[in-house]
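Apart from one protein chain that is not included, each protein chain of the complex appears where it belongs.
Up next is subunit A:
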Amino acid sequence: MSVEPLLKVNGLTKMYGARIGCADVSFDLWPGEVLAIVGESGSGKTTLLSCLSTRLEATSGSVEYHMRDGAYRELSRLTEAERRFLMRTDWGFVHQNPADGLRMTVSAGANVGERLMAIGHRRYGEIREAASDWLSRVEISPTRIDDQPRAFSGGMRQRLQIARNLITGPRLVFMDEPTGGLDVSVQARLLDLVRGLVHDLGLSAIVVTHDLAVARLLSHRMMVMKDGHVIEQGLTDRVLDDPREPYTQLLVSSILQV
């Protein structure tokens, strides 16, 4: 068993000119751990997630990733080719808006199979079988394999996006408000599914949400952000049941009913 962190984040800062995106964020993420980043709109959650996932270049600070070969690599020093390979094999990224993470004009099967094709799988029958299997795992009937996501409901699209990300067996998944655009009943089902998959696959995940109920259901640990700074972090139950910072207390008392 590996007892080394998957991700080591140190002093991560992103400035938009003079405006703070996120400032001086440090934490370790452990294998199998789900970390929630919560805070109100504009607090820097998306900025932080983008810097962590190399979609945005940080102004200063470092993010080290524990590669499959056991070495730690500073992510900003990866070559473009290495970075993109990592993103489509060892990582997943689930967007709030499924249209940003799916190819809306190709079939569900091709959406799910794309990563396999990208890493060199060349047997159509096997790719289709794997896609079909993953559709079932995210509770989409394999009979829909040739339908385009345009014909899917919001919840199905989101599950399709998850299948598309997980087919290569990533170790780390980033999610930005994964239930953001969904109806409450649909949200609950998606959260159950994500929780089950994360547990079964032993995934590590970093989930951005403004919804403390989502953090409660999914995460082991959480960080509370305000004005770009992490003002409180700890085990999810501890933070939600016994918030220490006045701001967190306000956040919890005003919103939380789980």
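FYI, a residue touches a chain if its C-beta (ideal position, glycine included) is under 8 Å from a C-beta of that chain, and two chains touch if they have at least 3 such contacts; residues count from 1.
Keep this in mind: contacts and distances are computed from a predicted model.
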Protein name, per the UniProt record, of whichever chain is missing from view ("Aspartate carbamoyltransferase catalytic subunit", "Hydrogenase (NiFe) small subunit HydA", "Polysulfide reductase NrfD" or "Alpha-D-ribose 1-methylphosphonate 5-phosphate C-P lyase"): "Alpha-D-ribose 1-methylphosphonate 5-phosphate C-P lyase"
Option touching the unshown chain, where A:8, A:128 or A:189 are the choices: A:128
Touch with the omitted chain, as defined above, among A:106, A:151, A:235 or A:250: A:106
Contact set of subunit A toward the excluded chain (per top definition): 80-81, 84, 103, 105-107, 109-110, 113-115, 117-119, 122-125, 127-128, 145-146
